[in-house]
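I am attaching a structure below and will ask some questions about it afterwards.
In this view, the complex is presented without one of its protein chains, the others remaining in place.
Each chain gets a letter, A, B and C, in the order it is written, and its residues are counted from 1.
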Amino acid sequence: MSSQAKNISNRILLYGDAILEATDQEMSVDPNVFVIGLDVADHKAILGSTRGLVEKFGPERVITTPLSEDAITGVAIGAAMAGMRPIHIHIRMDFLLLCMNQLINMAAKAHYMYDGQLSVPLVVRVIVGRSWGQGAQHSQSLHSMFMHVPGVKVVAPSNAFDAKGCMISAVRDNNPVVFIEQRHLYYTDALVPKHPYTVEFGKTRTVGKGEDITIVAISAMVIEAMKARELVEEVSISAEVLDPISLVPLDIDTIVASVSRTKRLLVVDNAWTICGAGAEILASVVESLGIKNSIQVSRMGFKHTTCPATPALEKYFYPTPVSIAARAYEMVWPNKPAWAPDAVKAEMAHQLKFRGPF
Amino acid sequence: MSSQAKNISNRILLYGDAILEATDQEMSVDPNVFVIGLDVADHKAILGSTRGLVEKFGPERVITTPLSEDAITGVAIGAAMAGMRPIHIHIRMDFLLLCMNQLINMAAKAHYMYDGQLSVPLVVRVIVGRSWGQGAQHSQSLHSMFMHVPGVKVVAPSNAFDAKGCMISAVRDNNPVVFIEQRHLYYTDALVPKHPYTVEFGKTRTVGKGEDITIVAISAMVIEAMKARELVEEVSISAEVLDPISLVPLDIDTIVASVSRTKRLLVVDNAWTICGAGAEILASVVESLGIKNSIQVSRMGFKHTTCPATPALEKYFYPTPVSIAARAYEMVWPNKPAWAPDAVKAEMAHQLKFRGPF
Amino acid sequence: MQDESLEGIYRSLRLIRRTEEEISKIYPTDKIKSPVHLSIGQEFIAVGITSVLNDDDIVSGTYRGHAAYMAAGGSLNKMMAELFGKADGCAGGKGGSMHLVDMENHVLGCSAVVGTTIPVAVGYALATKNKGSDQIVVCFFGDGATEEGVFFESLNFASLLKLPVLFVCENNGLAIHAPIESRWVTKALCERVETFDIYTSQVADGNIFTLRDSANKMVENIRVGKGPGFIECMAYRWREHVGPNEDFDQGYRDRAELRKWVENDQMEKVGEMLDEQMRLSIDASIEDDIVAAIEYAEASNWPDPNMLDKNVFAG
Partner (left out) sequence: MQDESLEGIYRSLRLIRRTEEEISKIYPTDKIKSPVHLSIGQEFIAVGITSVLNDDDIVSGTYRGHAAYMAAGGSLNKMMAELFGKADGCAGGKGGSMHLVDMENHVLGCSAVVGTTIPVAVGYALATKNKGSDQIVVCFFGDGATEEGVFFESLNFASLLKLPVLFVCENNGLAIHAPIESRWVTKALCERVETFDIYTSQVADGNIFTLRDSANKMVENIRVGKGPGFIECMAYRWREHVGPNEDFDQGYRDRAELRKWVENDQMEKVGEMLDEQMRLSIDASIEDDIVAAIEYAEASNWPDPNMLDKNVFAG
């Protein structure tokens, strides 16, 4: 209590509250920052992450919109071109498919196509759904589509600390930033300093040190990978877990350095793998290490199917601590018989506070 | 002349005429096949590839539409669900960004999400622009976005023969097929049998045999790669050039088999490389060869910038026979000084019949 | 499509209401593995419209699709099994509540992305017209869906080609919690739709017979090739946007509004027109059907894990 009082600026904050605090702080210091989107001002407040903003800053700066994702994206782009800093929020990333034209043909290209005369300091916040029957159209994490196209930054903070720091960086960035928030992360918390701070894009974080294998995990998969890291300790495998935090820009050097040591690279993404972030990371690492430093590589991610609604199938759709641990084991001990972690430990690693409905 | 008369079914046909013939033949045998899109019935007839169809089949089967890509895609999907086989045409692939919601959230998922009760036999023809100031918004080839998502097939025939055979396969396929036609390919011709035939998806074609390096080239890059293959002969490099033809399904086995021999893999794509088809192919090959068969890998594609309009910059944007040859040389002889092909030969390899405007 | 006798209409209204009430009772047990968007209070729209259709007409609904699905005659057992995530569900458990489908009974697949089904329904109508069938397609959607650009694109195209489609906007004045005033600059939706040369009608009295009259006229026009029709039917969502409960304690709307609609509950009104005995026997048979559907869902197996990668592509 007294230690908390001493260092009041270091509280435990939930993921959504961290985003809220970042937004609030940036709106307080910069009148150009505003929030726009469906349902940003209702009592659910985007899983609480916009709670209180409309009361504090008024409806002109927390703008509820009609169901018009395409136009509203264009509106946000136009406002950004005029010097404002919109934060456009989508309750599901799948809905970005309605505004790809504005995001890719306009936001990503404007600065280049107009040779620097215009820029688009726009944050696009998107929540990636999972479980409780989210199904095919409420579960997609489409970051690789944005990684593919020059001109958009992409961040996917895996914890509350990064969420706050990345949000402040995103708001201050002069480019469009797609900000990816996996739904389950809203049930996680972390120590979050009270003062505004930034997490710099393009710095891969080593979240767990290790010697035998490098696991690069993206977004919520960082949590799963950390649990897998515990599980493989049982069989004396020391796994290094890296969190790139930002996918554009991507700090590949830290990944390459780690893999040079461990000789094994496993990428675990919260998305499909084909042409995904994992394909990119594998390809980049292998290109950069060259033929002389040959390494073992593997990718995990969504099963390459549409996401099913029923939990009976959905449970096989995502990588889990168990499946990640098993894959890591296979890579480290390719010739030993297959191994799966102790059922009880695996179960514990599996647990999540979340339960449906959304 | 007499030999031509004997085998009249083997004519030289331009790329667009091959597509036209396939369309005509399929429309003739299957009343469910129809064409829909902007400008499909005007005198330019989509670079000639729909010439005469409206006169032959009437405006009910060659449907001109308003500028409403999103709805028209949905309309095509609905008609396909009802058993028809629409061919929806877009004069530029960039415009697919307006209908990603229908393509990805609906067409790609319907068969799975409705557990087989519905299917979407839809062909989406898209032309990829290049040169003459096409610039940022008329030059994108976004196939990797479609490769990423389960449920859509993707083909990119590199010559008139495959164009006809793939079009017939696409029309008969019970799934959405994105059919990619690079603009410059319209100036190429090939021997094309007159009778209807199919080119099966998922069969990588070896278009040039070689021993020292495997070059996988996509769409129009097959032509550039074949020219590069000639150029590197000068320095005694024997390059094997592979054309996957279809990217979904992708025949990786043929690629792996070739690379196992040559130990070198260069993918040349007509698109950006990050999270692109090249990343996927590199990652897949390396995963499947494992650590013991280490190989040299590299990717080429669009420079990772927005596409500039001016030819002064655009000429550095695309891989060319010269840059491909130079990269291949570097991979085969990493320790020799850099080499560039003879200027005159390079120039000849560079030539194209095309000149603007569109 | 559905029995248009009073009994038939009542049966349908009652079936939907009672099924959803049971769904909302079961929901807290977590047996239903899907978000549910209930139609309670809005059932009269789906029932009124489908009661004027032919058996082979096509119905397209939304993620709030239980009512349209049941009114069109979709299998109750399979719907319940779908909500339970079971193998015998109408989509083998892959769709859940938001993606109902029953092609045998002419229910097109529902979608969880607002507005997405509108052009798809138009495309289906293009096909039925081209095949020379006299099937029409009814496309249900909410007031929020009319804010999506694709709605206008679809109207224009459907009218240009005089396609046999009846658009039905279920205007419950809300999109999640956003009141219509925050989303529509005017209420002139019908006037707007008319500028596309589409017959329109607004049904504001919440009366299923007024709605049927409108629908009947529209459907007649559509069948003779006059092109699409559009009905805006005012309604009220009695429960929360998603989930089994009421939410009048959340402060974004007033229970007084609900009361007006409850007083005008079409299920009760139509029920009162029936002979008491008849009504009781219908009610009883509905309870049996629901119990049977729940038993069917409970007894159904979980989908086999190998179903995960089935049906990504059609053969």
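Basically, a contact is a pair of C-beta atoms (placed from the backbone, for glycine too) under 8 Å apart; a residue touches a chain by one contact, two chains touch by 3 or more.
Because the structure is predicted, anything quoted here is derived from the model rather than measured.
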item	value
Contacts of the hidden chain among displayed chains	A, B, C
Hidden partner chain, touching residue among B:23, B:137, B:169 or B:214	B:137
Absent-chain contact - pick from C:153, C:170 or C:309	C:153
Missing-partner contacts on chain B, residue numbers	38-39, 42-44, 64-71, 94-95, 97-98, 132-138, 303-306, 308-313, 316-317, 355-358
Contacts of chain A with the absent chain, listed as residue ranges	34, 60, 63, 65-66, 68, 70-84, 101-102, 105-106, 110-121, 150-151, 153, 174-175
Residues of chain C in contact with the chain not shown	147-153, 156, 159-160, 182-186, 188-189, 191-192, 195-197
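Definition applied: only the chains that are shown with their structure count from here on.
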item	value
Inter-chain centre distance, chain B versus chain C - centres from mean C-alpha coordinates, in Å	42
Intercentroid distance (Cα basis), chain C paired with chain A, Å	36
Whole-Å gap between the CA centroids of chain A and chain B	32
Where chain C touches two or more other chains, by residue	89, 91, 93-95, 99, 111, 113, 149, 312
Residues of chain B engaged with two or more neighbouring chains	101, 105, 112-113, 150-151
